[in-house]
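For this depiction, one protein chain was excluded, whereas all remaining protein chains were kept in their positions.
And then chain A:
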């Protein structure tokens, strides 16, 4: 597909999914009602539904999708491995452990500990602590392979911590369910507080990432080649790790664990528009947002509480398998 078609196409799809996110939900609202709710309509119910329920949910979904899409591209460029994903270094697991710790200790210290801000904050702290640990563990030698293996080990360790907290809260079914649902990701009950928590910082991190596309292209040739072509590889690697961590941590903090977005979206777009990171980065941001909003629409359509993480995995899993079996 011609790259010049990509931006209009992706923008059109994003506008479509975003509008669909505002238009579809539990309550059937007419186009006029949705429009009225966004302007100065007098329908109180429609105003509350669109402005306080659907709009923040769509904005959070858009930001989380963009963050995970971009983070996926960064991880794949960093490791020069098409199977790398945002959670590879234990960022998601660290974020999960932080959030689960807050949820699990809520009953001990009263629910005050598990307030709206405490959970995302703990998630971000957990994510950064995990990245810090990986970098520290991999410092000697600091090779990509060592970093990757450290991430695998840390993922297992943090996962065990999360499982332990999950079992210790088994008696408190409400807490247990909250943890379980959080681990499966979701955009329901997202409010304007979640928008302020996640969207500005994700936007800033995305903007900081965009100029690094050219350097990422050179990095894909190999560290020595990139260095000889004038890239400060060490600085670039640090920038990429920090920005990827910020994006993944914030996405996890406001939407829980949502897998496969960072893996699937860059691959689809790479296949469609080529591997140039200067284009792939913004495309993946847009594509991630579209994919996540579309998956969220599926969760709204199907009853029985189908979770966002389940939908992304249901779509991402088969794609991943196809990718593995595809003749090279």
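Quick notes
In this section, a contact is a pair of C-beta atoms (placed from the backbone, for glycine too) under 8 Å apart; a residue touches a chain by one contact, two chains touch by 3 or more; residues count from 1.
Note that in this section contacts and distances are computed from a predicted model.
When the listed names "3-isopropylmalate dehydratase large subunit", "Fe-S oxidoreductase", "Lipid II isoglutaminyl synthase (glutamine-hydrolyzing) subunit MurT" or "ABC transporter substrate-binding protein" are checked against UniProt, the chain not shown comes out as "ABC transporter substrate-binding protein".
Which of A:18, A:53 or A:291 touches the hidden chain is settled by the complete complex: it is A:53. When the whole complex is considered, the residue among A:85, A:105 or A:178 that touches the unshown chain is A:178.
Here the missing chain is touched by one residue of A:32, A:45 or A:314, and it is A:45.
On the side of chain A, touch with the chain left out of the figure occurs at residues 25-27, 45, 48-49, 52-53, 56, 107, 110-112, 114-116, 171-174, 177-178, 181, 188-191, 303-305.
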